[in-house]
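This report refers to the structure that appears directly beneath it.
With one protein chain withheld, the remaining protein chains of the complex are depicted in position.
Moving on to chain A:
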Amino acid sequence: MTYVVSTSRLSKNLSGNNILSDVNLHIKKGEIYGLLGLNGAGKTSVMKLLTGLWKPTEGVIELFGERLITGDCKSKKRIGSLIDYPIFYEKLTARENLELHCAYMGYHDHRSIDEALALVGLTVEGAKTVKSYSLGMKQRLGLARAILTRPELLLLDEPINGLDPVGLKNMRNLISALSKEYGMTVFLTSHLLRELELIANTIGVIREGKLIREVAMENIQRDWTEYIELVTKDVVKAVSILSNKLEMCNFKLINESTIRIYDLSLPQPEKIVRTLILNGVDIGEIRRKNQTLEDYFLNLLQGSGNT
């Protein structure tokens, strides 16, 4: 498998603090990879190392299959990035900022400036100086700059910060579209699980500078999302029937009237219902549910999960 980004034992130490340790990141070509972590977990640090703004204390970064070395700029041409707070030359207009970006990147198709501004909905504001922009507008302009040169790898650090709900939805659509239409590999970070869950193909979980899990969303959805929720007044009896008569063990008591059954492979829901009713258990409600991955990830993030 070839990776667009891969790191091995990547560590960063800043004035005595271990900001990252032994991060082994694997981002496949064309995928949308979401890095999930709480504030201060080291998400932005990873981004800064990948763009070469920071130098690793230890470990290796490979971009497009080639090792990143200090002073080597080849790979930078193929990367678009928006890291941290969106920064511009504030006295220049949005358009001038984008023109500068094109010039520095060695990209000479100036039509792409109009396209990029249109994509993020800033066509009208393009002639204003960036100084007058709100955070949300800067964020969108930052995205425009990042995608301007049609990079193969797009690095977005907290791209949804400061966006209103409409902006959020647009951002999501835009990222998926870029990935689909141009085959861009997207690496983004967030502390909002819901947002990542909606767009990412793979999620990496980072905690206290360590990458503790990398999971493909397909697998995780299969493994974790489905369960049957059963609401009944007679929980005790229901539990005994489930375990004795149906020989199930993977279920959980949520509260005094709710049971969640994760063991979906053995008996069909109809069978569960039939058995319970025949044994005199009244069923208030029963339904199959798709769990959001919140519990799973919260456990990982807070460190109570098995790592």
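Just so we're on the same page, contacts are C-beta pairs under 8 Å (C-beta built on N, C-alpha and C of every residue); 3 or more make two chains touch, one makes a residue touch a chain; residues count from 1.
Here is the rule we go by: contacts and distances are computed from a predicted model.
Enquirer: The chain that is not shown, which UniProt protein name from "Indoleacetamide hydrolase", "Cytochrome c oxidase subunit 1", "Glutaconyl-CoA decarboxylase subunit beta" or "ABC transporter permease" does it carry?
Expert: "ABC transporter permease"
Enquirer: From the list A:Thr51, A:Thr129 or A:Thr258, which touches the chain that is not on show?
Expert: Result: among the candidates, A:Thr51 touches the missing chain.
Enquirer: Would you indicate which residue among A:Leu10, A:Val23, A:Ile79 or A:Met137 is in contact with the undisplayed chain?
Expert: For the chain that is not drawn, the touching residue is A:Ile79.
Enquirer: Thinking of the whole complex, not just what is shown, which of A:Leu100, A:Leu168 or A:Ile220 touches the missing chain?
Expert: A:Leu100
Enquirer: Could you please point out the chain A residues that touch the chain left off the display?
Expert: With respect to the unshown chain, the touching residues of chain A are 14, 48, 51-55, 70-71, 73-77, 79, 81, 83-85, 87-90, 92, 96, 100-101, 103-106.
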